[in-house]
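Here it is, the structure in full.
After this line comes chain A, so read on.
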Amino acid sequence: EQRNFFKIGVITELSGDLVTGGNITKRGYDLWAQEVNAKGGIEIQGKKYPVKLVYADAQSNPAAGAAAAERLITQEKVDFILGPYSSGVTLAVAPVVDKYKIPMITGSAESPLIWKNKFKYTFGTIPPINFTGATSIKTLTELKPAPKTIAIIGSNDAFSKATAESYKAAAEKAKLKIVKFSIVPSGQDMTPLLSAVRSMKPDVIAFGGHDEEHVKFVKALKQIGYTPKALLMHCGITDKAFIDAVGKDGDQIFGTTCWTGTAKTKSKVLWPNAAAYAAASQKAFNNPGDYTQGGCSAAGIAFQTALQKIGAKPGMDEATRTKLIQALEQIDVQTFYGRVKFATSGEFYHANVGLDPLTIQIQGGHVKTVGPKASVEAAAIYPMKEWKSR
Partner candidate 1 sequence: MAEPILKVNSVTKCFGGLTAVDDVSFSVEKGEIVGLIGPNGAGKTTLFNVISGYYAPTKGSVVFQGNDISGKPPYHLAGVGIGRTFQVVKPFAGLTVLENVTIASFLKHPKKADAERHAWQVLEATGLADRANVSAAGLTLAGRKRLEISKALALEPSFLLLDEVVAGLNPTEADRTVELIMKLKAQGLTILIVEHIMRVIMNISDRLVVLNFGKKIAEGTPAEVSSDPHVVQAYFGEEAA
Partner candidate 2 sequence: MKNRGATILAIIGAALLILPLVVHDTFVLRVLTEGVMWIGLAIAFDVIAGYTGYLNFGHGAFFGIGAYTIGILMMQANLPFWAALPAGGVAAAVVALIAGIPTLRLKGAYFAIATWALSRAIQQLALNVEFTGGPDGMRLEAFLNPQFFYYLMLITVGATFAILWYLLERAPFGLKLKAIREDEEGAKALGLNPTKLKMQSFILSALPTGILGGIYAYWITFIDPSSTLGDLVSDQAVVMVVFGGMGTLFGPALGAILIFAFKTIFWAYLSDFQLLYLIILGALIAISVIFIPNGLWGTMFKRKADATRPQHQPEPASEPAALSAVAAPEEGN
Partner candidate 3 sequence: MNLLDVNGISVNYGDIQALWNISFSVAKGQLVALIGANGAGKTTTLKSLCGLIPTASGTIHYDGKLVTGMPVHKVVDLGITLVPEGRQLFPKMTVEENLLVGAYLKRAHGKRAQTLKRIYEIFPRLEERRTQTAETLSGGEQQMVAIGRALMQDPQVIMFDEPSLGLAPIMVQEVFKVIQELHKQGLTIFLVEQNVHQTLKVADYCYVMENGRIVGQGTGKDLEADESIREAYLGF
């Protein structure tokens, strides 16, 4: 097909249970497209080709995701695909894109499972959670007085459970005493469990969950009146919505991420650094964006870079797409999001391993990087201030 623009399929969860994550993903892709087009498009051999995104809702359902991929590929004849928010949908989409040999980068799905399956045409800009989780635990163990005990709780969905398990592995390695490790059904009130945790007086409480569960978790801890020395959650807390929802109670919560709006990144592609990206996002969505959104924008950049490298024009044939895959495997680019480099073997096959995970903490309503040392913006506040005296 002859076109003077790149047609890009976006498969993500725009309805159903995962609508929040799906929409954050969409923002990331949108912002990238908007920025590219504002510059006139992707420059290939001196000519600029704008990008056009075509959406397909995966309805938080793998079957719909697979159908979406099939439609985008066979009907819309997209050049490549920006992938889903959730790992489940990604796992159903990946075989389809493999079959049609259409490259896909997901800016969000971070279950280790995807990469273990070694799908040839699927890439991801967010490092898998078992790759990032260890950093925060390490940061916490370096605080003074060093925490000795930890309780780890995870919600029973693929991502949250993996998060909890990565914290567990890291805690074991760091010789923290794990006083409790529990997986709970999604969406439940966790007060009784936290009452049990309270009686064990752990120094650290770590929680793997999703947006709404984060809010409930913080409120439940506060209601039973237990303030651990450190409360560690995950990336979701960097979203402005979470900070708004819990207000001052969000302060001093730790999180694991790979990127923040203040990350020290430098880039020649699109946004010069994280701050510029956050500003652009703030302008577009009234929200500085979190690392999922950033990862999605970075997915666009990865494609853009690879395309430029091989000089591929819109309406790619199969041979070009194969070349694009090879190019993606080889890229090593600094973006506003940090370094993007996909692993080409091992358990992280095609996941981005170029990033350095960060430990962050919410301080005065802002996200600050508190670890590892190289990236520190502010000293960690520790131990946490009692809920009561806030």
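Quick note on the criterion: a contact is a pair of C-beta atoms (placed from the backbone, for glycine too) under 8 Å apart; a residue touches a chain by one contact, two chains touch by 3 or more; residues count from 1.
Per the selection procedure, all candidates are chains of the complex that A comes from, given by their letters.
Just so you know, these numbers come straight off a predicted model, no measurement behind them.
Chain A shares a touch in this complex with candidate 2, selected from 1, 2 or 3. Contact residues of chain A toward candidate 2 in the complex are 14-15, 17, 55-57, 59-64, 66-67, 70-71, 73-75, 87-88, 91-92, 95-96, 98-99, 111, 113, 117, 156-158, 161-162, 185.
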